[in-house]
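With one protein chain withheld, the remaining protein chains of the complex are depicted in position.
Labels run A, B and C following the written order; every chain starts at residue 1.
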Amino acid sequence: MQGSVWQKLQSIDRRILYALLLVVIIVPLFLPIRLPTVTMPSTQRLYDAIESIPPNGFIIISSTWSGGTRAENMPQTIAILRHAMQRRLRVAVFSFDVQGTQLSLDIAKRLAQEYGYEYGKDWVHWGFRPQAEVVMKSMVRDIPGTFDKDYDGKPTKDMPVMQGIRDIKDVHAIVEIAASGIYASWIGLVVGVNPDLKFGFCPTSVMVPETYPYLASGQIVGTMEGMRGAAEYESLLRKPGLASVGMGSISLAHVLIMLLIVIGNIGYFASRGRRS
Amino acid sequence: MLEPLVRFFAPKPLSVIPYYVAGAVVFSILVVILLINLPARARKPLIAIVTFLAGLFYATEFFWPIDEATNKNFLTDYLVSASKLGSLLAGMTLTLGILSLLRVHGRNVVRLRSGWYNSLALLTAMVAMVIFGFMDKYSDNATAKRVFNVLFEGMLINMDATMFSLIAFYIVSASYRAFRIRSIEATILMTAAFLVMLAQVPVGLALTSWIPRDGVWDFLRLEVIKEWLLTVLNAAALRAIAFGLGIGSLAISLRIWLSLERGAYFEKEI
Amino acid sequence: MEQLWQDFLSRPGIYIGGICTLALMSLIYRENAVYRFFEHIFIGLAAGFSIVALVKNILDPFLYRPVFEKGEWYWTFVFMFGLLFYFIHSRKYNWLSRLPIGFLMGFSAGQTFQIFANTYLPQLSDSFRPLYVTTPDGAVDIARGVNNLIFMIVLVTVMSYFFFSFEQKSRAIRNSAQFGRWVMMVAFGAIFGTTIMARMALLFDRMYYIFGDWLRLVR
Partner (left out) sequence: MQHAFEKIWPVLIVEVLTAIIIIWRIISAQRGKELFIRRIPGLNAIDEAIGRATEMGRPVLMVPGIGGFGIIALQALSIFSYIARSTAKFGNRILMPVADPTVYTVAEEVIRDAYQAEGHPERFEPDSIRFLSDRQFAFASGVAGLIQREKIASSFMFGEFFAESLIFAETGNMVGAIQVAGTTQTTQIPFFIAACDYTIIGDEYYAASAYISRNPTMLGSLVGQDFGKLMVASLCVLGSIAATLVALNVPVLGDAGKWLVDLFTIR
C-alpha cells in the first residue's frame, strides 16, 4: 500500500464526500448562518420596479411551477407576494400549472392573513388556466372576461379588487414565477403589446442564462435568479426566510465542492511530483 | 369523384356507429389476411411506401404554399388529427412495455425466485395505482381519492424528487474526481466550472464585490465574467454544436424517410 | 405512541413520503434490500400511473370519445393498424409490426423539416452580428464589437471540429478544430458550474421535507 497522505487526498472515499455534503446542507437548517449578501442588479431592478408602482396599483402574479422546483420557486413566490402586500397593492394570482395553482393558493392565503388582506377586496386567485398563449392573447384586451371566475368558481365581476381593471393597460406589473421558458410568450404576446407594463420574471437557476438578453433589452424589468435571487430579495425586504436559510446550505455546498477540487489537485500534484 | 368518399368517412349518427365500427374491424382483418399472403419480396417496398407517405404528410404540409390570409394550406387543418393519430399509435405500444414488466416479474413471483417479494411489491403497487387512479377519475368515493392522494402525492412525487436530488451527491463525487489538472482539456473544464461556481454564491461574489460597478475594472467582477462566459462563449459554442446536430438530424430523417437507411434493422431480410 | 399514530392518520402522505425519501436516499451508501424494495414499488406505481394516463389522456379522448360520442368511426382503422404492433412476438408474421413502426418513423422524420427551420434558421440569422457597433448616442461600442468577433470565431472553430471528412486534408482545419474543442470545454465547464445550484436546491428541498414538513423540527 502506497498509503501516503497525498495519495489519500486524491482518493477520498465517496461516502465521506456524501456525508460531508449532508452535513453542510442540514446544519444551516438548524443553525442559520449569516453570509454576506451581494445584491445583483437584476434583483435590485425587480425590487425597484415593484417599489415604483403607485399605491393601490394592480399586480398579476403567475405561478407556473410544481413540487419539483419548490425549493427555488416557493421562496420567490413568497418574496414577491410579500413585497406586493407590504406595499398594499391589489394582487391577482393564477397559474398555468395544476400543482402551481394549489401551491400558490396556500402561500397567498397564509400571507394574506399575515398582512390583513381581505379576499375579493384586496386580492384574488384566478385559479388554474390551461393554454397559456390563449389566455395571454385574450387578457390583453379583456381581463374580466378572461378571468371571469376565481379558483373556487365564484364570479369575479363584482369583486372590489377587480374594479377599474378592464384590459392590460390597467395592470401595473406582471411577475411570472416559472420553471419553464414561458417568459418568451409573455414578452411576445403581452409585453410587446404594452411596453409600459413592467414584466418581472423569476426563473429557476438553470434557466438564468436564457434571460440575460431580455434583461439587457429591458423586456424583462428584473429577475430573481433562482434561490439566490430570492435570498437577495428577502434581504431587500428585511424578511429573511426560506431562501436565506437555503442559500446558507447551498453556499456551503459550493464551498465544499471547490475545497474538494483543490484538495484533490493538491494530492494529485504532490504525489505526481514524488513519482518523478 | 372524391365526394362519395368524403361522405363515407364523415361522422355518422351514434345509432349506426356500432355497425360502422364492426365493418371497419372486419375490413381491417381482411386486409391483414391479404397482407399475410403478400409475396415476401413485396414486403419491404410496402413498408417503404408506408414510411414515405407518413413523412410526406408533414413535409407537404410544411412546404406547400399557404394562403396569406389564413396562413394555412390544404393540409393544415389535419395537423391536430395527425398528432392525435401519432399519440394513439405510440400509446398503443405501452401495453407491450407493461406486458414485459408483467412477464419478468410475474415469473419471478410464480417461481419464487430470489427477491420474488420485490416483484410482488412491484405488481401490487401497479395494480393499486391502476385501481385507485381510475376511481379517482371516474368515481366520487372519498376514501379512494385519499388513497390515490397518498399513492400519487405521498409516494410517487416524493420518490421522483428524491431520485432527482441524488444528483446533488453525484455531482460532488464527479467533480472531485474529474476536475484534476491532468490535461489541457481537463484544466480548462475545471477552471470554467470553478469560476462559475464562485459567481453562483454570495460568498464567491463577495470576493469581487468591492470592484466598483461601471468602472474600468468592472469586467473583473465574478458575475460579469460569468455572464460573459454564458452569453458569449457558451452561447456561441452551444449554437455551433446545435447546427451540427440539426444537420445530422436532417440527414438521418432523410435517410429514414426515403428508406435509404442501412444497419441491422433496415437491412434484414424479411 | 398513541399521539404518533394520530399524527400519522392526520397526514399519512407526508409520513409515507418521508419513509420513501429515506429508503431511496440509502442508495448513496450502497444498494440494499430496502432500496430494492422501494425501487420496485416506485416502478410499479409509475407503470400503474402510465396505464391510467394512457386511458385518461389518449384512449379516452382520442379513440373512445371521437368514435362513440362524435361518430368519427374511422378512428377504428387507426386502432386496428396499431394492433399490428403486437405481431412483433410472432415468429412468422413479425414483419407486419414493421408497418406501424415504419409509419411512426416516417411521421418523426417528416416533422424534421419544420423543426429544423424553426430551431436553426432564427439562430442563423441571429448569428449575423456586426463587428462594428455603435451605442444609441453614436459612440463606438468596442466591447460589443469585440464580443461579436469572439462569438463568430468560436462559432466557426467549434463547427470546424465537427467536420468529419475534411479534417485530414487541411492543417488549418485541424488547428481550428483543436481550438474549437477547447472552447467547448469552457462551455461544458460553465454548464457544470451553473447546474450545481439547481441540484443543491433539490437536495435542500428534500432535507426541508424531512426535517420541516415531516418531523417538524424546523419551522
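Just so it is clear, a contact is a pair of C-beta atoms (placed from the backbone, for glycine too) under 8 Å apart; a residue touches a chain by one contact, two chains touch by 3 or more.
From a predicted model like this one, the values you see are computed outputs, not experimental measurements.
Going by the stated contact criterion, tell me the shown chains that border the hidden chain.
Result: the unshown chain touches B, C.
For the chain not shown, which residue from B:Ala48, B:Val127, B:Ala144 or B:Leu254 touches it across the whole complex?
B:Leu254
Which one, C:Val78, C:Met184, C:Met197 or C:Ile210, makes contact with the chain that was left out?
C:Met184
Considering the complete complex, identify which of B:Val25, B:Ala82, B:Leu101 or B:Met135 is in touch with the unshown chain.
Spelled out, the listed residue whose C-beta touches the missing chain is B:Leu101.
Touching the absent chain in the whole complex: find that residue among C:Phe116, C:Trp182 or C:Phe211.
Touches the omitted chain: C:Phe116.
Spell out, residue by residue, where the missing chain touches subunit C.
24, 27, 30-31, 35-36, 39, 42-43, 45-47, 49-50, 85, 88, 94, 97, 101, 104-105, 108-109, 112-114, 116-118, 120-122, 124-125, 127-134, 148, 152, 155-156, 159-160, 162-168, 184, 188-189, 191-192, 195
In the complete complex, which positions of subunit B touch the hidden chain?
Counting over the whole complex, subunit B touches the hidden chain at residues 61-66, 71, 73, 76, 90, 93-98, 100-101, 103-104, 156, 159-160, 163-164, 166-167, 170-171, 173-175, 177-179, 189, 193, 238, 241-245, 247-256, 258, 260-265, 268.
In this section, only the chains that are shown with their structure count from here on.
More C-beta pairs touching across which pair, A-C or B-C?
Looking at A-C and B-C side by side, B-C shows more C-beta contacts.
Based on mean C-alpha positions, which chain is nearest the centroid of every protein C-alpha shown?
If one averages C-alpha positions chain by chain, the most central is C.
Taking the mean of the CA coordinates per chain, how far is subunit A from subunit B in Å?
27
Subunit A to subunit C: how many Å between their CA centres?
22
How far is the middle of subunit B from the middle of subunit C, if each middle is the mean of its Cα atoms, in Å?
7
Could you pull out the residues of subunit A that touch at least 2 other chains?
18, 21, 25, 205, 209, 228, 250, 253-254, 257
Two or more other chains in contact with one residue: find those residues in subunit B.
157, 161, 164, 168-169, 171, 175, 190, 194, 197, 200-201, 230, 234-235
Show which residues of subunit C lie in contact with subunit B when the two form their complex.
Listed in rising order, the residues are 12-14, 16-18, 20-21, 24-25, 27-28, 36-52, 54-56, 58-59, 62-63, 67-86, 88, 93-96, 98-100, 102-117, 119-120, 123-124, 127, 147, 150-152, 154-159, 162, 180-197, 199-200, 202-203, 205-206, 209.
Help me check something: in the complex, which residues belonging to subunit C touch subunit A?
Residues 28-29, 194-198, 200-205, 207-208, 211-212, 217-218 of subunit C touch subunit A in their complex.
What residues on subunit B touch subunit A, complex-wise?
The contact residues of subunit B facing subunit A are 157, 160-161, 164, 168-169, 171-173, 175-177, 179-182, 190, 194, 197-198, 200-206, 209, 213, 223, 227, 230-231, 234-235.
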